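Pasting a structure below so you can have a look.
The other protein chains are all here in position, but one chain of the complex has been omitted.
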Amino acid sequence: MSAVISTVKLHLNRRETTFLVPLYITGMVAVFSVLISLVFWRSGSQPGSAEWIQGSQSNPGIVYALLSFLVYLGVSSVATTFPFALTLGATRRSFTVGTLLWAAITSAYVAAILAVLSVAERATDHWFVGFYVFDVHVLGAGDIGRLVTIVFLGVLTALTVGGVFASAWVRFGARGPQLIAAGVVIVLAAALIVLVPAAAGIAEAFQLWWLAVAALVAIALSSTGTWLLLRPAVVR
Amino acid sequence: MTNAIDMQAVNRRFGDAIALDAVDVTVPEGSICGLLGRNGAGKATMMSIIAGQDRPSSGRVEVLGQEPFENESVLAMLSFVRDNQRYPDDYRLHHVLRIAPDFAPHWSDEVAAELVDGFRVPARTPIKKFSRGQLSSVAIVLGLASRAPVTLLDEPYLGLDVTARALFHDMLLRDYAAHPRTIVLSTHLVQESEALFDRVVILDGGKVRVSSEADDVRDLAFTLSGAADVVQGLIARSTVLSTHTVAGLMSATVWGAVDDEARTRARDLGARIAPASLHELVAAIGEHDPAPADPAHDEQKGVRA
Partner (left out) sequence: MFTEDAPIFQQLAARIADDIVAGVHPEESPVPSATDLAVFHQINPATASKGVNVLVDLGALYKKRGIGVFVATGARELLRTSRRAEFRRQYVEPLVREARALDIDHATLRQMIDDEESSQQ
């Protein structure tokens, strides 16, 4: 158990990467969103108009910007940290559990940041000028419960998926991640082939919680995969 | 005396390659054991298995009486930093010093501070940009400051300058005397380190060729040198490890202890004879072509027991 806690601390040891980089990225995205809004403003769009709100709330920039960093963070949490964790004396089991725990902490942290900023954005009437950065559709458009769920599960998915790809790399070298990617593509293609005839019906019946379930499945599969891949992995 | 490390019939294969071949090695508690042999002899694989970072293909390994693989209580008592150790992205020295004590219950900040200071390990440079010697310094800091009951030092000399080597020896011996533990030090720079050892294990081609007390190594082999025909005649019925011939002169390293008879015979014929030093023995074993039926193997059994 103590090695699990130590593994969490090992991940959190990269304080800047874990705590500050998400803030930098969020800040950058905010700046870019404001710049884009300014461009629209200058081109004649009026802040506060229905069209303006619709347009800026559809901007998912925040998601893309964070997502690539989070996948990197997930990859590096295993690729370079695993060999060092073994050196320090972590077991593969405690490393896997500790890494999942750390991913949950990081997810909660990012969810909390975005929740606070979203509340602030709405409380200041969108930064007093009608700019939409965090109060966007993809983050629940103002529904805090929904935002926290989306961000938490989204970040956790990105981290664990990054982790399982890195585990495949640790275990099999460059071929590992390619094999996983190929496997995922094949499964998705097969699902598509089976489901396409019923696509219209499925789209009709689509519920948001389906995504949550999909995320949970991805998280569970990735974590199990990480464990299975790391258990026999030999660091050389 | 109990054994800190006990390996019985350990084999390790990577595909077709045999990294360790029927390795039987015990290291008693409270000793400094030199793990010697050429590059690729199996030293790193053996350490990896002792450290629970790898598992044998067959055979049994016990460290402090338990199997090390996935064994949290053993791993807490063990330190192993490999010579090509990788560190997490954007790590600097302070990251290492901050987290290592969490995994090492006997960690000493004083030892770490003294070594960091003496080695002049840069604080601001990312570890990724460290020179070979600086990487070795960090590994030594981790190895010695952990005060782990079983400490494995993997090629600690790589890139170290003379001053750093002396500092390493000084700290190793002082701290070892104050806090006895079991240390296994792998190196192919034998002369650098032979005085540190009270036990030695020599590997070649994945096989244990010697496992003995350091003081007994002198009785394992001897070197003969002189006129080629004389040396040739003297070694005719011995197990020869290696020979060097140049312009009618020959030197040979031969299994066995120097006895008075051999000494007299050699002197009468004008040849020089002396017990092989540890580094001569390691070099000779490394040159020796491991023949399938190796008579040397029987001869060293007495020492291995």
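A few points about this structure:
For reference, chains read A and B in written order, and residue numbers begin at 1 within each chain.
Keep in mind that, in the parts below, contacts are C-beta pairs under 8 Å (C-beta built on N, C-alpha and C of every residue); 3 or more make two chains touch, one makes a residue touch a chain.
Just so we're clear, the structure is a prediction, and the values are computed from it rather than from any experiment.
In the full complex, the chain left out of view touches B. Only one residue in the set B:A9, B:A166 or B:L249 touches the chain that does not appear here, and it is B:A166. Checked against the hidden chain, the listed residues B:R60, B:R120, B:R174 or B:H244 yield one contact partner: B:R174. In the complete complex, the hidden chain is touched by one of B:D215, B:D229 or B:D259, namely B:D215.
Considering the complete assembly, subunit B touches the hidden chain via residues 31-32, 166, 169-170, 173-174, 176-178, 195-198, 214-215, 218, 274-275, 277.
In this section, only the chains that are shown with their structure count from here on.
Remark: subunit B residues 44, 48, 52-54, 70-72, 75-76, 78-82, 85-91, 95, 98-100, 102-104, 142 touch subunit A in the complex. Those residues of subunit A that touch subunit B in the complex are listed here as 2-3, 6, 9-10, 13-14, 16-17, 76, 80-81, 83-84, 86-94, 234-236.
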